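What you see is the complex with one protein chain gone and the rest in place.
Note that the chains are named A, B and C in the order they appear, and that numbering of residues resets to 1 at the start of each chain.
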Amino acid sequence: MIETTYREALGLALRHAMMEDPTVVIIGEEVGAYGGAYGVTKGLLQEFGKERVIDSPISEAGFVGAAVGAAMSGLRPVAELMYVDFSGIAMDQIANQAAKIRYMFGGQMGVPMVLRTQGGTGRSAAAQHSQSLEGWFLQVPGLRVALPGTVSDAYHLLRASLRQADPVVFIEHKALYVQKGKLDPTQADANWGRAVVRRPGGHVTVVTYSRMLTYALAAAENVAGHGVEAEVIDLRTLNPLDWETVSGSVTKTGRAIVVTEACLTGGPAAEISARIQEECFDFLEEPIVRIAGEDVPIPVAPALEARSVPTVALITEIIRKLVR
Amino acid sequence: MIETTYREALGLALRHAMMEDPTVVIIGEEVGAYGGAYGVTKGLLQEFGKERVIDSPISEAGFVGAAVGAAMSGLRPVAELMYVDFSGIAMDQIANQAAKIRYMFGGQMGVPMVLRTQGGTGRSAAAQHSQSLEGWFLQVPGLRVALPGTVSDAYHLLRASLRQADPVVFIEHKALYVQKGKLDPTQADANWGRAVVRRPGGHVTVVTYSRMLTYALAAAENVAGHGVEAEVIDLRTLNPLDWETVSGSVTKTGRAIVVTEACLTGGPAAEISARIQEECFDFLEEPIVRIAGEDVPIPVAPALEARSVPTVALITEIIRKLVR
Amino acid sequence: MRPTKEQSLEVYRRMRRIRTFEERVGELFVRQQTAGSMLHLSIAEEAAAVGVTYPMREGDSFTTHHRGHGIFLARGADPKRMMAEIAGKADGYCRGKGGSMHIADRTLGHLGANAIVGGGIPAVVGAGLSYKVLAKPNVSIAFFGDGAMQQGVLYESMNLAALWRLPVVFVCVNNQWGMGTRIDRAAANTQFHERARTFGLEGHVVDGADVFAVIDIAERLVQGARDGRAAYLSVECYRYYGHARMDKSPYRTPEEEAEGRKQDPIQRAITRLREKDGATTGEFEAIDAAIAQEMDEAVEFAINAAPPPVTDLFRDVYDDHEPAPEPLRKRLERILTTNLTATN
Partner (left out) sequence: MRPTKEQSLEVYRRMRRIRTFEERVGELFVRQQTAGSMLHLSIAEEAAAVGVTYPMREGDSFTTHHRGHGIFLARGADPKRMMAEIAGKADGYCRGKGGSMHIADRTLGHLGANAIVGGGIPAVVGAGLSYKVLAKPNVSIAFFGDGAMQQGVLYESMNLAALWRLPVVFVCVNNQWGMGTRIDRAAANTQFHERARTFGLEGHVVDGADVFAVIDIAERLVQGARDGRAAYLSVECYRYYGHARMDKSPYRTPEEEAEGRKQDPIQRAITRLREKDGATTGEFEAIDAAIAQEMDEAVEFAINAAPPPVTDLFRDVYDDHEPAPEPLRKRLERILTTNLTATN
């Protein structure tokens, strides 16, 4: 068990994977000498050389597509898209190529690649560098979507992603890189596709992932002082989606809140809410409530940026209102 | 009142707009001499000349981006993306540029353009030419999303889209181009952002749009024989979303079915379902049911393709099960 | 290349197979036995297919655009399974999931035909990268049309291949037209190989009516690529017929078509074989007859083959070891049974 950061845990997962499997290569902008825009790949170039840690020019469609081809040809590439916002440039390669190759070609070949990227607010990076776009990938059959919310998952969920036979869009959160936490690399890796109850409780189920997990846990702590026990579920992967854990909880609590940083309308909270409603209709005592990002682009002004996504105060308030 | 087709109604809307407003230009692949891949722009080049009907090379990011710039500079471009599937290439220009320019630049300028495109199954066009991707646009604040489901709306909704100050992604359905129907061009254009009750009924609300409207109406007709009256709502635009009409109906019927061709998971049916649940929770007598595209890429084999999206038979069956 | 008569006849045979195959695809369409109408025939592009694939070896790979039947045939495809795929049948290369625009075969190095113009290009960069990293002696070749010369991803890919010194060749089958757009209405400069050179590649152009010229340059460029010099080649030809099966090319003049159709690589090969190698009508007829029979059999195979079972709809979205997506009907039944029962 070590005390480390989310950033370092990610780097360690890559390092261990590269040590174990010579076909793992890293491709992306500034992953080498620079060490990654957020420092995740620091040291890997020095350790594994430039044949395996491959700096790309600024050609998102090109290098993501190259990763797709490499994955079809015996490598296990980890492509790094510096910001998830840039997926707009590479979306054809992600959604029309990587996601569909196995199906379209009748199962002959898969695309075992991980597309590491990061999203979210928290650094006043403005409209084109702060989005939460996991909902785009969620609606593309063939793509797995993973979003680590803890230091331990930064390591173990990335490790698990690296064992998938299908393309995984692995979305980190820019505000979590500095988060500290415990990690035991000798533990088994994340149970792929299983959500985790991060805090048990009997009054209301809070379903979330990524940075909002931290917010939800803080809100759960707040309401605990008022005798309200919120059960906080960290989905970890949106595809696969672990319905057993979610519906097990909601049938118990009768109340559900979904918290995402992604915009409300059309975002992943909609899917989670719709599914809870379908699966647990008869158990619901109150409406399922979505607490999500405002339906606006992300503004640069820090005060506005902070209010464009859910706050701990708002989550706290809504839990209390829902459980009276 | 004339009898015409969806395809011709669209062409007529463009023609009338070009006659009325000299700043309307059409930009896209094969919009000129070829007349559009699905024949919508036929004759416009001859009538308005190549300064206003502009054939583009196969450069989706480039010409969609050019339309964005043109829209900021005094033109009102209608860009045609031949298949909505190609938006993967142009997504940066659509979602990071067109959608965000007004906000990011503090309201100084808007992007009054229409991005005409088409989607859906029905022609064995396989995985990269058959998708229903409106859900991608739905989760981008700043984009309007319109999907005509009738011949009259092909005209009037496109006309209304051409008057919007913000970018409209206008998604036609490839299987509807040959649909015949009545059109009165002298009528007022579509009431922007308002859904339409296409068939009134008191037992269950069916919320849908685009080609699934036709399917839903057929299913409603089927169940009418069994004494079940389904109210069929055509949303017409997903942004704006007309909640008044939907919740008015659901509070009356207590039952709601959402029908989309887009994939179930993470698609637009999720948003509609989640919102009905939030707005009408206390009125729901049964769970809101989503009937949507299967969570698979679209296969080419005609029999498989047809089963990858909702069928009239399935919609009929579910309505009957829900209203017993 | 100074081919022997036998080699020349083999080259002829490969081209004829493509031609006859494509003619049969047209008939299959007329008989309403294809999956859809998105069929793009590579008639008159046979020299590009046969010539460029000529120096390819086992383990080499390639991707193609939507007009890729001929290329894959040249690389050894089984016409039965191709035809079955075009008909959307279970015995097709992709189990009837892909169709004409998405034929692929991993065992023959076909990483897939693509219906997104330019979409399959960067994959060869990745394949080339894998050869470099894994120290394999292979090359990967991207085939695409002149339309893709206006897609940005091509230039990104060319730059990556040159920068990383990958065993990759980019081949533009320049048939002068992309749907209703002639290249001079698509590009301000149509000397595409010049563009490639400024991205650091070997860039060349060759007459696509002369299959032996194509073989010559292809041998050179493919060898260069094996040695780490990425290359680009324009093969100049002419799109004989419409863009797809429904298109009658009303946007171009009969004069232009007549002129363009003079560029027939098969006729050219026949003439050469007759003149240089003394090939006889009988020899050609024997080859043609065998091919005609092979292709007739392929058509019958495709027509008689079974469509994929409905359960295949949910198969191969993910790896076999993973659970398949839950079919909608099953899901709805489950939801309604659980909830409706509970309420009553």
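Methods note: a residue touches a chain if its C-beta (ideal position, glycine included) is under 8 Å from a C-beta of that chain, and two chains touch if they have at least 3 such contacts.
These figures come from a predicted structure and were not determined experimentally.
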Tell me which of A:M109, A:A165, A:V296 or A:V312 is the one touching the absent chain.
A:V296
Residue among B:G69, B:G181, B:G202 or B:G254 touching the omitted chain
B:G69
Chain A, residues in touch with the chain not shown (by the definition above)
29-30, 32-34, 37, 55, 57-59, 61-62, 85-86, 88-89, 123-129, 264, 285-287, 289, 291-292, 294-297, 299-304, 307-308, 310, 314, 318, 321-322, 324
On chain B, the omitted chain is touched by residues 23, 25, 27, 51-52, 54, 56-57, 59, 61-75, 77, 92-93, 96-97, 101-110, 141-142, 164-166, 240, 278-279, 281-282
Sites on chain C contacted by the missing partner chain, in the whole complex:
150-156, 159, 162-163, 185-189, 191, 194-195, 197-201
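Note that in this section only the chains that are shown with their structure count from here on.
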Using the average of all C-alpha atoms in each chain as its centre, how far is it in Å between chain B and chain C?
34
Multi-chain contacts in chain B: which residues touch at least two other chains?
61, 85-86, 88-89, 126-128, 286-287, 289, 295-297, 299
Which chain C residues reach two or more other chains?
96-98, 102, 114, 116, 119, 152-153, 317, 325, 335, 339, 343
